[in-house]
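Note that one protein chain is taken out, while the other chains of the complex remain in position.
Presenting subunit A:
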Amino acid sequence: MSARTLPLLFLNLGGEMLYILDQRLRAQSIPGEKARKDEWTDVDRKRVMNDIISTMFNRKFMEELFKPQDLYSKKALRTVYDRLAHASIMRLNQASMDKLYDLMTMAFKYQVLLCPRPRDILLVTFNHLDAIKDFISDSPGILNQVDETFRRLIETYSCLSDGEFQLIRQTLLIFFQDMHIRVSIFLKDKVQNSNGRFVLPISGAVPWGTEVPGLIRIFNHKGVEVKRAEFTTAGNYVTPQREGSFELYGDRVLKLGTNMYSVTRPVETHVSGSSKSLASQAKENIAPNPLAKEELNFLARLLGGLDIQKPAGGESGFRLNLFTTDEEEEHAAKTRPEELSYKVINIEATQEPGRRAELSRILGELDVAEPRPGSAEKGEDLLALMDGL
């Protein structure tokens, strides 16, 4: 197991989350002048994206993230994303949050699986970061935060060997093992089979540094090539044109990790656990959770301490639905198979006085702009946020 895996897991899953949220917000947005108080506008969308991205790339957060450590459990990681998704005025019901997490994880699992070389996982991460920079291209403060993380990634990972990257890849694959949630967009594109397993192509470009299979060369005891032979297989490979760039800016060449969602392609998931019971996963969920406190790791606490903007116009006002209708969302919540329940821990962070002091201290250090009391105008909060950057 590699102790350098968590940053890659967090950033890539975060990237996928932003792609999905951006798509859903665009799909549900109304032009500014026509919008009612409880409807999404473009300004709202940008604000949500900005809030989440700036929280995600918070410096203290990143420092903690990059420390060598084991991966979090699935439950603990899910809690972190729950907090992250609620770092702004947006609200998600349990069913929508479940669906969001399913999509995020299956997308990244696919990317890890299909990475040509183990180190290409870094290119996938860079693809996500390039897109994130695009989302906040008009916020120089947040852009700086993202660039800093970019540099940290380059510093930490550029010198790792292929063997170490393969270890990271294996750590990720073990984390994703036995997850076979079917995603509509993958099924339609024939990238996933109806049994939930991904299609692994046996054609296309070979990884950079690999030769197209087929050649056998024999050398004599002097090292001179004396014979060549060829063999054929069902595969149909070609040599790649060029290598992707590992610099701060550059053509990544690899398409894995780029945004595959667009406004016109609604994304659905068929949430059916496979019939071979995900025995280990089920056990993980059923076991009582005395570890709740331990698992409420620093990251989640950090996010939990952030000031969450209260939505004006009531709880349901700025709710984002990942399904096409409210009824669908309700139905999804009721019919979700037990073994796939994430059983998110909801921690009342304010109950323990000791904790409260810690969180307040962290909160103080995080420099989040206080909303002006009594402010119900979205615009004003936005300005306050900008001031704090």
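Keep this in mind: a contact is a pair of C-beta atoms (placed from the backbone, for glycine too) under 8 Å apart; a residue touches a chain by one contact, two chains touch by 3 or more; residues count from 1.
To be clear about the criterion, contacts and distances are computed from a predicted model.
Chosen from "Origin recognition complex subunit 3", "Aldehyde dehydrogenase", "WDR54 protein" or "Anti-silencing function 1B histone chaperone", the protein name that UniProt gives for the omitted chain reads "WDR54 protein". When the whole complex is considered, the residue among A:43, A:113 or A:143 that touches the unshown chain is A:113. Remark: the omitted chain is touched by one listed residue; of A:214, A:250 or A:337 this is A:214.
The set of subunit A residues touching the chain not shown comprises 1-4, 68-70, 113, 116, 118, 161-164, 166-167, 173, 177-178, 180, 193, 197-200, 202, 206-207, 209-221, 223, 226-227, 229, 231, 233-235, 237, 276.
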